[in-house]
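Below you will find the structure I want to go over with you.
A single protein chain has been removed from this complex, and every other one stays in its place.
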Amino acid sequence: MEGSWSETKSSNGRKLHIRGSVTSSPQSVQFAEAKAEKSGKAVRIGVLGASGYTGSEIVRLLANHPHFGITLMTADRKAGQSIGSVFPHLITQDLPDMVAIKDAKFSNVDAVFCCLPHGTTQDIIKALPKSLKIVDLSADFRLQEIAEYEEWYGQPHRAPDLQKEAVYGLTEILREEIKAARLVANPGCYPTTIQLPLVPLLKANLIETRNLIIDAKSGVSGAGRGAKEANLYTEIAEGIHSYGITRHRHVPEIEQGLSDAAHAKVTVSFTPHLMPMSRGMQSTIYVEMTPGVTIEDLYKQLKIAYEDEEFVILLEKGVVPHTRNVRGSNYCLLNVFPDRIPGRAIIVSVIDNLVKGASGQALQNLNVMMGLPENTGLLYQPLFP
Amino acid sequence: MEGSWSETKSSNGRKLHIRGSVTSSPQSVQFAEAKAEKSGKAVRIGVLGASGYTGSEIVRLLANHPHFGITLMTADRKAGQSIGSVFPHLITQDLPDMVAIKDAKFSNVDAVFCCLPHGTTQDIIKALPKSLKIVDLSADFRLQEIAEYEEWYGQPHRAPDLQKEAVYGLTEILREEIKAARLVANPGCYPTTIQLPLVPLLKANLIETRNLIIDAKSGVSGAGRGAKEANLYTEIAEGIHSYGITRHRHVPEIEQGLSDAAHAKVTVSFTPHLMPMSRGMQSTIYVEMTPGVTIEDLYKQLKIAYEDEEFVILLEKGVVPHTRNVRGSNYCLLNVFPDRIPGRAIIVSVIDNLVKGASGQALQNLNVMMGLPENTGLLYQPLFP
Amino acid sequence: MEGSWSETKSSNGRKLHIRGSVTSSPQSVQFAEAKAEKSGKAVRIGVLGASGYTGSEIVRLLANHPHFGITLMTADRKAGQSIGSVFPHLITQDLPDMVAIKDAKFSNVDAVFCCLPHGTTQDIIKALPKSLKIVDLSADFRLQEIAEYEEWYGQPHRAPDLQKEAVYGLTEILREEIKAARLVANPGCYPTTIQLPLVPLLKANLIETRNLIIDAKSGVSGAGRGAKEANLYTEIAEGIHSYGITRHRHVPEIEQGLSDAAHAKVTVSFTPHLMPMSRGMQSTIYVEMTPGVTIEDLYKQLKIAYEDEEFVILLEKGVVPHTRNVRGSNYCLLNVFPDRIPGRAIIVSVIDNLVKGASGQALQNLNVMMGLPENTGLLYQPLFP
Partner (left out) sequence: MEGSWSETKSSNGRKLHIRGSVTSSPQSVQFAEAKAEKSGKAVRIGVLGASGYTGSEIVRLLANHPHFGITLMTADRKAGQSIGSVFPHLITQDLPDMVAIKDAKFSNVDAVFCCLPHGTTQDIIKALPKSLKIVDLSADFRLQEIAEYEEWYGQPHRAPDLQKEAVYGLTEILREEIKAARLVANPGCYPTTIQLPLVPLLKANLIETRNLIIDAKSGVSGAGRGAKEANLYTEIAEGIHSYGITRHRHVPEIEQGLSDAAHAKVTVSFTPHLMPMSRGMQSTIYVEMTPGVTIEDLYKQLKIAYEDEEFVILLEKGVVPHTRNVRGSNYCLLNVFPDRIPGRAIIVSVIDNLVKGASGQALQNLNVMMGLPENTGLLYQPLFP
């Protein structure tokens, strides 16, 4: 059967990208013969909020996915438009036009990626058919304590029952829970870069929970496609600045994950910086080792944690991760370095904020939820230069 | 059969990206059972000159190709190094270390991409086994007249017999010749952007051969990875300039292709500009229409020429091609616009100079030479933003 | 007398940048003892529309001007704010807070730079005291034919009498008229790069008026500080595109200037491109020489035209102008090159669009209007890298 990216013309002369029902593993056999829609893909996907950067990234990633085919796209302000008019780089994708969320039909949808803004998502997800698998890329279901949600977002949580059901989608850490989940709260980009290295070290009690200092750097796409003066080319190019010092909304998510791992309340110092680049994120993390622990111990622990992982890669000793080496891909590169201050270590972790920090991890999660190999459709190599 | 991008662990614990011998079309059946190397790919590929940007781009594109597997990589100054040490963004690729060209064994190679500098390539290709299929990305075999080669490159051509055999690899224009070729001279990036729109119009006698004015703009990756002061970040960022005015070495290649199409000697005005961006190329082409011809005629002719093509896309009327909408992909976007000066038209054509302008078109050509569907392994969507 | 940039503390402890009433030349002696305001500068300046990039650029340039001191700044949406809060890079400037235009008092103002959006300016300038000297940076008074204004801007001109009085402020070309003007219409950035080289050549009848093809490239700051999706960093970085093909509003201004010089109606082909850079503009101009004329003739004519000019510099033969070599400065660099097509030539001209293309030329004009040496306060060297 045909499994590569080839194409044929449909009878009406439009290009269709057809693939046979390829099966990647026993679990996924069930999809192979189940459904046959226009896309020829087994699983029918809805993308809610397709006019933003995380939505378009889902479309890009799915373009070569053997089993997931998009059958619904919503975007309120762009309703009636094609993906090619909203995102001309996706002009070759033969997809349904965008509809307003209120007009969306879910009868031919098996799973949705919810790429809507924070705050608007709770009501929408509450109203979805219970049969749908959902990966929510907003922050709405990431905080287990709804009181904490209210504190940081300034309004009560409107779907506390769903919150109880939601599984936090840091794939490498919570894979088993994600397998059984119906609603996955996809992690934030900063929390992904921070938890991936720190969770194994905290669990193993190799680093202290105090004086955890995180200096993070992000590309601008994390701010979305909204028209804001602060994100104009002229305001961003050739300069950097810190922002949201002590007040960034990813803080409670980071502290929740680290506290869980440490079985203790963790308070971090977290300072994000905006970089003159579209994609890419680095966290430089300054940690205190517990007494007697060495850099070598940290390195070994991370090696154990990630040596069988596809997407999290501990570099060889001394090699520095660069954000440009993960651009466009789902990889996270990590390493740990000695500090001049005795007893301390420096951890560097990089991702593409739109892929492993958003849409790529979302797809990784849906692969897991659907019983597919986790890397299905995700082995894009980084684009460099 | 397995055809998607999944992975399994080899017995020694290293990650291998294994795919079955997928067959895409009748012509390619022959490969399906022929060979079984470590990569599990049917066609064994050599990349000569793997330490430059076009070489690394070949590796990136082949990472998900169902039939082509790399078994040889050469790089004289980086001999002994792994791809991951020379190009850390390719660290996940399990490939043979680089060897010096003089130490290369071609016994387990079926085809090569030759990514060597201009001028060095003739002798190397002369010495290759005759059984190999070759796509040469240098300029060494692009000019049919070896006198012209000598004029522009300042030295006699050292493989005139091979030159006679070489087929110029502008896929959409010379597909049939490429099918039968052993040695394909892959086009330059500027010539690709220019010939794709102009050749059909000249063939149809819709534009004049006089006063053809081409203002072209290129990203910096076209200059390669060599350490030059002029290409430092500080010398390139936030500014533009023309270069090689009237003397750029792509001129004879452009004029050769246009003259062939017009059945008349064409002399163009060609001015390239260096842009502060890594990838991307645009040609803005100012043409005079032949008497009685309208913009509508040009549009229709381009539509006829490219409506069945996968990679050349004529946009809807009035839509302007942007280089960022092809970044990382093999697409060429085209459109034609009226000029204020009566009787003239403006044509805009954009590509990614490293993909359709180099390694992507090379892969497209090898697909054709091997009897595979031309788009095999090439349906990467553009990376935006 | 004190003439350098030094500072002293005022009695209330705030920093003041005080200069004595320096006299630069006999003509300007009159200012030396005339006025003494807080700034210690002789001429009191109003900046209308100080919250945009051309407004802030006026403030930057005037920071070291020996005779012009800002006493009024307007910005409707930022009324009540300080310059440092709107433009933090100007935080050291001790200037009056911004006021709404309706609240502006002109009793202590001698001259204004009008940096307001196109279309809004006519009514505001009509209402200004007749005693004020005005340099208008908008397009509102650039077109001599008000019918043409209506055609390109879609609304009737609301100050036709003022239009008759307005002098077009291309300093090097119309210096004598500017000396006597009360209202100067400061040229657009594209028209400046195009007219400076072409006007002397057309006047000398060295180039044809037909087939004038202009491929222009601009940095993003020309689009202003308004929040638009299209100008986000993520939408601009690492890519280029043409825009406004055949329909850019600078066309009538360009054709007006060239037609005046040629004493004949000139229709140009003009295609602007948006570059991933904040500042800088290049016009690459493709011209046909009149019979018998050579490149050498064009070069000589430009040399004659500009050898005594401070800000327009014809480079040595063969040297290519780069936009980065004028960044932040009022210079225009020019050169002329042979074309491969016999009888044609290529002209390259570069400026900083915010300086010689806007606020710098505006200051140059006000210097002229005030009888000061034209370069007063304008000899900033380009910032590179």
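Every chain is named by a letter (A, B and C) in the order it is written, and numbering of its residues begins at 1.
We take it that a residue touches a chain if its C-beta (ideal position, glycine included) is under 8 Å from a C-beta of that chain, and two chains touch if they have at least 3 such contacts.
Source: prediction; values computed, not measured.
Novice: Which listed residue, A:N108, A:S269 or A:T294, touches the chain dropped from view?
Specialist: Spelled out, the listed residue whose C-beta touches the missing chain is A:S269.
Novice: On chain C, what residues meet the omitted chain?
Specialist: For chain C, the residues touching the absent chain are 1-7, 9, 15, 17, 22-25, 53, 56, 59-60, 63-67, 87-93, 221, 237-238, 278-279, 308, 310, 313, 315, 319, 322, 324-329, 331, 333, 373, 375-385.
Novice: In the complete complex, which positions of chain B touch the hidden chain?
Specialist: These residues touch the chain not displayed: 53, 220-221, 225-229, 231-238, 276-278.
Novice: Residues on chain A that touch the omitted chain in the whole complex?
Specialist: 210-213, 215, 217, 219, 234-235, 237-243, 245-246, 251, 267-271, 273, 275-280, 282, 284, 286, 320-325, 327, 337-342, 344, 346, 348, 350, 385
Convention: only the chains that are shown with their structure count from here on.
Novice: Just send me the rotation angle from a CA overlay of chain A on chain C, rounded to the nearest 5 degrees.
Specialist: Best-fit rotation on C-alpha atoms: 180 degrees.
Novice: At the interface of chain B with chain C, does the proportion of residue numbers present on both copies reach over half, so same, or stay under half, so different?
Specialist: Over half shared, hence same.
Novice: Which chain maximises the distance between its CA centroid and that of chain C?
Specialist: The most remote chain is A.
Novice: What whole-number Å value describes the gap between the mean CA coordinates of chain A and chain B?
Specialist: Distance between chain centres, rounded to whole Å: 33 Å.
Novice: What whole-Å value do you get for the distance between chain B and chain C if each is reduced to the mean of its CA atoms?
Specialist: Centres of chain B and chain C (C-alpha means) sit 43 Å apart.
Novice: Taking each residue of chain A in turn, which ones touch at least two of the other chains?
Specialist: In chain A, the residues touching two or more other chains are 53, 221, 237-238, 278.
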